[in-house]
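Please read through the structure below; I'll follow up with questions.
Note that one protein chain of the assembly has been removed; the remaining protein chains are unaltered in position.
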Amino acid sequence: MTGTVAAIGAGLAVVGAGLGIGRIGGSAMDAIARQPEASGKIQTAMIIAAALIEGVALFGVVVGFLGL
Amino acid sequence: MKLITPEFGLIFWTGLVFVLLLFLLTKFAWKPILNMVNAREEKIADALAQAEKTKEEMKALQAQNENLLKEARAERDAMIKDAKETALGMIEEAKSKAKEEAEKLLVSARTSINAEKAAAIAELKTQVASISLEIAEKVVRGELSSDDKQTALAQKLAEDINLN
Partner (left out) sequence: MALKSKVNTLMLTVLTVFFWSASLGNTENEEHKGEEFELVEKFHVSEFIMDHIGDAHQWHLWGDHHHGTSIYLPIILIDGGLKVFSSSEFYHGEEKEGPNGQHYIIGHEKGHEYAMFEEKIYKLDNGVLNFNEEGEVTSNRPLDFSITKNVLSLLMGAALMMVLMLSSAWYYKKNGAVAPKGVAKFIEPLIIFVRDDIAKANIGEHKYKKYVPYLLTIFFFIWINNLLGLIPVFPGGANLTGNIAVTMFLAVCTLLVTVFSGNRNYWGHIFATPGVPKPLLLIMIPIELVGILTKPFALMIRLFANITAGHVIILAFICIIFINENAAWGGLSVPMALFISVLELLVAALQAYLFAMLSALFIGAAVEEHHH
């Protein structure tokens, strides 16, 4: 039972992270389209932001692991 | 829970291996490689700078050459001009000298001519006087060779006086 609940929690964390990273990716695309010459810097910033969000989501996944 | 409980043994081995790796790789790999990469980058930068410098030098050299050429040309022109001037001056000088000489000659010729003339005139005068004397002697002798002629002369003289 705890496993199932943990799995739902992990799934919710993934949804949140997916939305967040999706927004970052979309905005980065917009920014690159607007300023293709700055794409290198934008990519770096995008990866950092995505990694930070992903870190939060992974906390959720790790808590999910606790239930296993 | 088992998954997120770190095992002491693995931490120990990770630490040992990682610190050893850090030490050995820093000493025997990262430093030599980075030094070589830096050396190469410097070499390339140096070579580029050298090339740039050489280019500049070449440019400077070329400019210098041009300058030299220009100077040489100018010098040559000046020399030619000088020579021409000198030559002209010499000619002028020669000309003026010749003129002077000619004038001098002319003057001396003129004086000598004048002297000759004077001498000639003086001689002519003496000659004329002597000739005149001779003539006069001859005439007088002729006139006075006979009585008639003496009378005629006297007469004539008298007549001349009369006439006066």
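Letters A and B mark the chains in the order given here, with residues in each chain numbered from 1 onward.
As a convention for this text, contacts are C-beta pairs under 8 Å (C-beta built on N, C-alpha and C of every residue); 3 or more make two chains touch, one makes a residue touch a chain.
None of these values were measured; they are calculated from a predicted model.
Note that of B:36, B:87 or B:105, the residue touching the chain absent from this view is B:36. Residue B:14 is the one among B:14, B:67 or B:127 that touches the chain missing from this view. Counting the whole complex, the residues of subunit B in touch with the unshown chain are 2-15, 17-18, 20-22, 24-26, 28-34, 36-37, 39-40, 43. The missing chain lies against subunit A, touching residues 3, 44, 47-48, 51-52, 54-55, 58-59, 61-62, 65, 68.
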